[in-house]
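Note that this complex is displayed minus one protein chain, with the remaining chains in position.
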Amino acid sequence: MVQIEDLGRIIDEHPFFQGIDGKLRGLLVGCAANERVDAGQYLFRQGGHADKFYLIRAGSISLEIHAPGRTIMVDTLTEGEVVGWSWLVEPYRWTFDARAQELTRLVSFDAKCLRGKMEADAELGYEVLRRFVPVMGHRLAATRLQLVDLYGPAE
Amino acid sequence: MTALPAEPMLPSPFRIVKVVRELADTFTLVLQPEAGGAFAFRSGQFNMLYAFGAGEVPISISGDPADDGQLVHTIRSVGPVTQALGALKVGDVVGVRGPFGTPWPVEEAFGDDLVIIAGGVGLAPLRPAIYQALANRQKFGKLIIMYGARTPQDILFRKELEKWRSRFDVNVHVTVDRATGQWAGRVGVVTNVVARAGFDPLHTTALVCGPEVMMRYAVDMVEKRGVPTDKVHVSMERNMKCGLGLCGHCQWGPHFVCRDGPVFRFSEIAELFPVREL
Partner (left out) sequence: MVPGIGTKVVFERNELDRLITALRERQYRVVGPTVGEGAILYEEMTSSADLPAGWTDSSQPATYRLNRARNGRVFGYTLAAQSWKRHLYPPRQRLFRAERAGRGFRLSGGGGDEAPMAFIGVRACEMAAMQVHDRVFTQDGFTEPGYVRRRQAAFVVAVECAHAGATCFCASTGTGPAVGPGYDILLNEILDAGRHVFVATAGSEKGGEILAGLSCRAPAAAELSAAAAQPASAAAEQQRRMSADAAGVLSRSAESPHWDNVAGRCLTCGNCTMVCPTCFCTSVEDVTDLSGDIAERWRNWDSCFTIDYSYIHGGSVRQSGASRYRQWITHKLASWQQQFGTSGCVGCGRCITWCPVGIDITAEVRALEDREQGR
C-alpha cells in the first residue's frame, strides 16, 4: 500500500492534477503506475494502441514523425507536462512517436481502467477532461504559431 | 534656434577588422573607427550602417557595451544593402551613424529575476543586455535566457549559448520550430518555454525581441504568468531611414521607433500593439 500512497502524493504534486479532490485522486491512483524510460527509448509509436497516458515527473519526451530516411521532431514535452490524449478518442491509436530524450520518469495511467471509471463517475470524467482541454488548446495554438514559420525567410 | 549643428546625416568611416559567418544568411562585422577612439553605446541601441553606393540600413549593436574599443553588428542578409554589407571583407570600410534609440533597462531590473526572450535574429539586439547582465550577475535573482529559432541550424551564437548554459547561475532554454532526430534539444515555440520556466512573476523583468508575432504571443504568455506589463520591454522594428525622428518612416502611433524606441516599456505601448497596419 506504500506504493499507492506514494503515487497519490506524486499525482497531487504534479501540475496536471494539482488541487484535485481527494476522492477523485483515489480513483486515479487505482489506474496509475510508476514508469521510467531510458534515453532514446520509445514510450509509444505512431499507430500503436493508445492504452495509456503519462505525466512527466522528470526528463523530456520528444514527439516525432518518422519518415523514410529521417525523423521529424514536432514538439518536446518536459517535467510537469502531460503526454498523450489519443486514449480519449476512438479508435485509441497514437498519432506520433514519443521518444525519451534523456532518462525520463513518468506516472502512467491505464486507459481502459480510467475510461471505465470516467464512464461510471461523471464527476471524474468531467475533472479529467477539464484538465485536458486547456492543454489541447495551448498545444493547438503553439502548433499554429509553428506553422507561421516566424523566423523563416520573407515571401 | 540653436547654433548651426554638424551634419547628422553624414556617416563616419569604420574599418572592418573581423567578419564572422554566423549562419547561412547571417554574419557579424567587427568594426573600428577610422579616426581612432572609442564607440560608446548602450545595450539595445542601433546604428545606421552605410555600404558604399548601396545604401544605409538600421542594424542593432550586438557587442558588449563594456567594450567600447570595437563595434559589433550582427546582420541578416535580407535586402540589397545587407547583401552588400555581407560581401565586404576585413579591411573594407563602412559608414556608421549612431548610436540611436532607447536602451534595454538592465539596471532597472537589478533585484529582479531577469528573463530574456529572443526569437531568431532577435537574439542579436539582446546579446549586449546579456553581457551586461552577466557582468552584474550578483545583482539579479535568476537569469533566464529563452531562445527560439527555426531549426537547430539557425541557432545564432550557438557556442555562446552553450557556454552560458554551462554556468551554474544562468538558465538557458533553446527551442526550435522544427528539427530532425539528431537534435537533442527542445522542439516547439518559445512561448511553451515561457509558460513553464521558473521565475518569480512578481519580481521579474522581461526583455523580449523577435518577430512581431512572436513578441505578441511571448508577451501574452509573460503577462499570463503574472509579470506586470511595466516590467516587460520589447524592441520594435519599423522602417528607419534617418535615426533622428525626421524622415517619418518609422512612425508607430505617436512614436518614432528610431528615437522613442526601439525598446519600449510594454505598458506604454500595450494599446498600440494589437492595432493592425499602424
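Letters A and B name the chains as they come in the text, with residue numbers starting at 1 for each one.
In this section, a residue touches a chain if its C-beta (ideal position, glycine included) is under 8 Å from a C-beta of that chain, and two chains touch if they have at least 3 such contacts.
These numbers were taken from a predicted model, which means no experiment stands behind them.
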Touching residue (missing chain; options B:34, B:162 or B:200): B:34
Touch residues of chain B, complete complex, unshown partner: 1-2, 4-11, 13, 15, 34, 50, 52-56, 76, 78-79, 91-93, 95, 211, 237-239, 241-242, 244-249, 251, 253-254, 256, 275-278
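Just so it is clear, only the chains that are shown with their structure count from here on.
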Centre distance in Å when chain A and chain B are each reduced to the mean of their C-alpha atoms: 36
Chain A to chain B touching residues, read off their complex: 60, 62-64, 70-76, 78, 80-81, 101, 138, 142, 145-146, 148-154
Residues of chain B touching chain A in the complex: 25, 78, 119-121, 148-150, 154, 175, 177-181, 183-189, 191-192, 195-196, 210-211, 213-214, 217
